[in-house]
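One protein chain is absent from this view; the other protein chains keep their places.
And now, chain A:
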Amino acid sequence: MLKYLETVDAPALSVIKPSRRGFLAGSAAFMLGVYATRGEAFPKWPTGGEQMPHGLRDDPLIFVSIDSDGTVTLVAHRSEMGTGSRTSLPMIMADEMEADWDRVKIVQAEGDEPKYGNQDTDGSRSLRHHIQAARKIGGSVRHMMQAAAAQEWGVDAGEVTVTNHAARHGDKMMDFGDLAEAAMALPVPTHEEIAYKSEDEFRYVGKGEVQIYDLHDITTGKAVYGADVSLPGMKYAVAVRPPVVGGKVVSFDASEALAMPGVVGVYELPHSIPPAKFAPLGGVAVVADTTWAALQARDQIKIEWDDGPHGDYSSGPFMEEMKATALDKGKVLRKQGDPDAAFANAARTFGQTYTQDHMAHIPMEPPVALANYTADGLEIWAPVQSPYAARTDTAAALGLDPEQVRVNVTLLGGGFGRKSKADYVTEAALLSREVGAPVRMQWTRDDDVRHCFYHTTSAERIEVALDDAGKVTGWRHNSVAPSILSTFAPDGGHQFMIENGMGHVDMPFAIPNVSVENGQAFAHTRIGWFRAVSNVPRAWAIGSFVGDLAAELGKDQREMWLELIGAPRQVDPAAEGYPEDFWNYGEVYDEFPIDTGRLAHVLNVAADAIGYGKALPEGEGIGLAVHRSFVSYVACAAHVKVVDGKITVPEMHMAIDCGFAANPERIRSQIEGATVMGMTVALHSSITFENGAPQQHNYNDYDVVRSDNFPGKVITHIVPHGFDTHATGVGEPGVPPVAPAIANGLFVATGQRKRALPFGETV
């Protein structure tokens, strides 16, 4: 038996559910004319999807087309970067439709949000926001097939069943292909008219047996990523960009480069002045007949730079400043009870500071884009997380109307937030216009490491007030980090509600007096979002602090966690002093509340599964951490073992409660991947700055966890839920608890406490 297939289901836990009686009542009362029902309706529950730009679309005529041979073509409108959503959403449509998966084709939508609804693939939102729409699309088509067959046969729709790609009545049967034309011309039923499948009728959903659509192409080299599209006459571009953000070219000498064989031209790119959103940095680009010719010519360009206002940024002293700021009181974001009195009256206090360096995402595929600018408009092929933003940003940069721009989305060789920011697309478009030919702009790995939208760097100070009995009576957490907002607007030096909502103001412990604060720090580079965003430093700080506090009080780690989490409760944000602008991942709070019972449950599942408490040899230890993010709950139990001074993790159990699990197999793969990325965050990921410029270049100095030392046996436990528990985030929430769990395990194993990320591979 293969190890990662061993364990699937975690024990269930009853969830505190919002009352939905209002939605449930009378859902059958809307049934109309041609549509007869079967199975059961599900109420339509609100998600933040409706509030996203361009909202949700659930019209089958946008997403489904059916050929006369019965081939069902489904549109994937979210970008595929490894999470599997390009398969999972169509799989849900197909299941609800009763389509045979073997006769389903998937096509990727171009960037067109007015047509497809929101396509911005980040925030762990694809399933969470679009699962109901996918069911609606599929259910509509099933009903339309049923009605078309009923008309054809002159029978009541209620007597026609639709299963396995065909409508059936008695011994009569018609394939979807034969019904398609008539069915797709019928009116589209409303949500209330659709009799959705009951969960036990699902053929694909919840089973984890459907393989990703691109699996064969990926394993045979046929899958098409950003650099794999070629056009006749295409030219190849690379660029040198300002070493310091906000810097610009003073002068350059390209005479040697221009004399080299295969070089088409050398062009200065317009520079941008922060805050520049996703506009290109500027610099000098060389365009040539091959990538190789372009790369060689690039080395010969001599450039004099003006570094601009950030030329003295040095991350070492900056970190010391942030740590000092964090010791002081910051801007108060959440005040519950009387924290000042709690600290003044405390029997004792305990505090520690936890830090994290900048990180770069380094998706396996570096940024790349192909642009073809012609008199007819601009066409792009690119791996982008947000194809519509790429389209509108690039249109604006070139002074075009978005209607003149088409963005075709290739597969993404990883994204992790980097490919939400399509500066590389705009560069390609500018050059194509300049050169008068299709241009592929290829970033090298060096470019990618040195011109990232970096994960912020942070100092997180946590202090608690303790009473005589060692019970925590007060909590103060001051988070100091440059804000993502600085990429979009003049930098006020404070984090904003989205960052504040990521494991900071929503600290879920049952502590009566709480002060959640934010100290000032200004950005000196481009700050962007990285998988799990501010949850990474917050889970690191809080998770490590729980381990620290347990040691300080002589308590067991697991008991410490459970004591702090307290009895199961649904957090009442107003009563606990949350700010009015509290950001719950964009979700309606009552639909996606903070449920500490679910939080404690995943912790217990992971701890029990790893055998927490068992005797281990010297130099080994189990660390625990749990964190809620993207409205999911994930716990990590890490067995840490130091081998010849090297930190290894021979076994790790991950427990995730992400509500309804539509595709458990891809949930497991995401969580396995998160353990690897989490261990990379813990051991390796550090971008440092000197004289304003990042000091790392490539895997030689910005390495990642590899197959010679990765979490050796990862078992993922998925807490089972029915469809009536919202599907919640999966892509990101696995990452945050990993680093603190490893650090807590390392402490048990060695007595060494790490408080700075990354902490290296050796002790």
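FYI, a contact is a pair of C-beta atoms (placed from the backbone, for glycine too) under 8 Å apart; a residue touches a chain by one contact, two chains touch by 3 or more; residues count from 1.
Keep this in mind: contacts and distances are computed from a predicted model.
> Considering only the chain that is not displayed, what protein name does its UniProt record carry among "Fe-S cluster assembly ATPase SufC", "(2Fe-2S)-binding protein", "NADH-quinone oxidoreductase subunit E" or "Salicylate hydroxylase"?
When "Fe-S cluster assembly ATPase SufC", "(2Fe-2S)-binding protein", "NADH-quinone oxidoreductase subunit E" or "Salicylate hydroxylase" are compared with UniProt, the left-out chain turns out to be "(2Fe-2S)-binding protein".
> Give the residue, chosen from A:65, A:291, A:570 or A:750, that touches the chain omitted from the document.
A:291
> With the full complex in mind, choose from A:82, A:247, A:402 or A:508 the residue touching the hidden chain.
A:82
> Decide which residue listed in A:155, A:223 or A:510 touches the omitted chain of the complex.
Missing-chain contact among the listed residues: A:223.
> Quick one: which of A:705, A:727 or A:746 touches the chain that's been left out?
Of the candidates A:705, A:727 or A:746, A:705 is in touch with the missing chain.
> Among A:365, A:506, A:620 or A:732, which residue is in touch with the absent chain?
Final answer for the missing-chain contact: A:365.
> In the whole complex, what residues of chain A lie against the chain that is missing from view?
Residue positions of chain A that touch the missing chain: 2-4, 80-84, 211-212, 214-216, 218-225, 227-228, 230, 236, 261-262, 290-293, 362-366, 411-416, 442, 444-445, 665, 669-670, 672-677, 698-700, 704-708, 710-714.
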